[in-house]
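All protein chains but one are shown at their positions in the complex.
Think of it as A and B in the order they're written, each chain with its own count starting at 1.
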Amino acid sequence: MNRTRRRKAFSGIVVFLCGAAVFLALIPLFFVFGYVIEKGFSSLSWDFFTRMPKPVGEPGGGMANAMVGTVYLIVIAGAFAVPVGVIAGVYLTEYGKKTFGSLVRFTADVLNGVPSIVIGIFAYGLAVLPVKHFSALAGGLALGFMMIPIITRTTEELLNLVPGTLREGALALGATRARAAFSVMVPAALPGIMTGVLVALARIAGETAPLLFTAFNNRYFSTSLVQPISSLPVQIYTYAVSPYEDWHRQAWAGALVLVGFVFVFSVLARVVTRRLERMHRA
Amino acid sequence: MSETVVSEMETSAGGPAPGAEPTSAAAVSSLAGRKIRMESKRLNFHYGPKQALWDISLQIPEKTVTAFIGPSGCGKSTFLRCLNRMNDIIPDTRVEGDVLLDGNDIYGPGTDIVDLRRRVGMVFQKSNPFPKSIFENVAYGLKINGLASRGEMPERVEKALRRAALWDEVKDRLDASAMGLSGGQQQRLCIARAVAVEPEVLLMDEPCSALDPIATGKVEELIHELQREFTIVIVTHNMQQAARVSEFTAFFMLGRLVEHDRTEKLFTNPGQKITEDYITGRFG
Partner (left out) sequence: MKSPSSRRSADDRGFRLGTGFFALLVVLLVAGIFWELYRTSQLSLAKFGFRFWTGKTWDPVSGEFGALPFIWGTLYSSILAMLISTPIALGIAIYLSELSPRRLRTPLAFLTELLAAVPSIVYGLWGVFVLVPIVRKLQVVTPDWLKKVPLFSGPPLGVGMGAAALILAVMVIPFTSSVAREVLKAVPASQREAAYALGATRWEAIRAALRFGRTGIIGAVILGFGRAVGETMAVTMVIGNNPQIKASLFAPQYTMAAVIANEFTEAADDLYLSALIEIGLVLFVITVFINAISRLLIWSVTREVKAQVPKPTATVAFAAPTGGGQ
């Protein structure tokens, strides 16, 4: 009896500690969000969205070019990563049961764990080294490489939610496998795939390390593929490590915009995925 | 330890008159004079808003086999899991009524669930050995409950494995992983694991449904042996099995207990039309 009581007490303590772990992890979350929101909002202004950066040490200005640059880089990245990722995901759903499918899945997961800075070096070697010139293209490549494994895996996952009977039905009506996949399966999973893409975008939108020596930075507005381009994360980094008070404030404002972006897409992705799951489970 | 002796009168009390409808309790004339190990009184069970068991009153006599039969979804497994409060781990479930073990209400406030589950052991539909050695599997319950010292352990494990008729097959590889055993051996290992802690009652939830006929035969033989020492309750969807192994049988239907009687009587001369329909396969 005594022993049982001791075991139960121990069990209770462990259960309590597990709950405490959740609480403990939420502290930094609220701490980080709290600071970003507080400091970010107080520094956010109309200028921040519409103005260009001022020269070093001069107060004022904004991150208009960095925001446009981030969007631009994301578009470059998505332009090649989305097709590659989605089609690779379709392959994994349709034919991925064998060894090669497992290999692709495995490599995608491993690639997902490769540090972004290493991907940056790769893009540097591909697009900067040969021309001796930092460029938006190089930055977009680096971000795109990071998106591919994420999109591949989410596409596969979401296509697997679509009942196989849908494919069988299309095949039974005489459709080819390709037709069944792209006219039946993909459309059924489309909202999910879109969110998968958005999640990938949200994840790479905040990436700094691979841009440092690919897209580099640019004080001016640019939409050239072959010129260096500014981006929100790199701009935040530059400002954060500078000695100027005003730049620090702008860095917080930039962080708020970035976190807001990431947060909205995370919530959106979750909602759509859950709805999709529920729809196909019923 | 109090043991209840129930009279014929008590058994039928509270149960509605027999009719075409499934009823909640039935008279078991032959139970009179038997020692009762477990008993449920007007037990109701709910999964969330759905009621799964209605007014089950049933007695389980000591040191013999009681079988629960009925179509799938009839509540027989749910009821079985009420007997060791296994349903407690499923969220959103609710129990009303009493279940007595040796006269004490296991749903009462004084009950220690951990101790209860040690006293009322369970064997599951699919064998579920731990990914440990054969020895450690059998020793697990003894270890966590502190029922045997390190020195006594080999002896206790051997005893349990012998009781489960598994000793001769595994004595040379006690340190081998339990996952390497055949399906039938795994299930007997789970039985050995359950009997090692010396439970008073052993609940078996369709223990043979995943086994081939030969392994099933072995487990049935084992059940026959074990009833000398343990009170056994077995849920089965196989009527022949119930007929082979049990002394008493309870027939469940749509969450109600329709009929509970000596197995022989229930299968040869059922008291309810619906029971007869079921056991003769004229069902549905």
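As a working rule, a contact is a pair of C-beta atoms (placed from the backbone, for glycine too) under 8 Å apart; a residue touches a chain by one contact, two chains touch by 3 or more.
Note that the structure is predicted; figures quoted are calculated from it, not measured.
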#### Entry: Per the touch definition above, residue among B:99, B:197, B:226 or B:274 touching the missing chain
B:197
## Note on the structure
Full-complex touch with the removed chain, picking from A:75, A:118 or A:131, is A:118
## Note on the structure
Residues on chain A facing the left-out chain by the touch rule are 7-8, 10-11, 14-15, 17-22, 24-26, 28-29, 31-32, 35-36, 39, 83-84, 87-88, 90-92, 94-96, 100-101, 103-104, 106-119, 121-122, 124-126, 129, 145, 148-149, 152, 163-166, 168-170, 172-181, 183-184, 187-188, 202-203, 205-209, 212-213, 216, 233, 236-237, 240-241, 248, 251-252, 255, 258-259, 262-263, 266, 270
### Message
Give me the chain B residues in contact with the hidden chain, please.
### Response
84, 86, 89, 91-92, 114-118, 121-122, 124, 126, 128-132, 140-141, 144-145, 190, 193-194, 197
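Following the convention adopted for this analysis, only the chains that are shown with their structure count from here on.
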### Averaged-CA centre spacing for the pair chain B and chain A, given as whole angstrom
53
#### Entry: Sites on chain B touched by chain A in the complex
112, 114-115, 144-146
### Query
Of all residues in chain A, which touch chain B in the complex?
3-4, 7-8
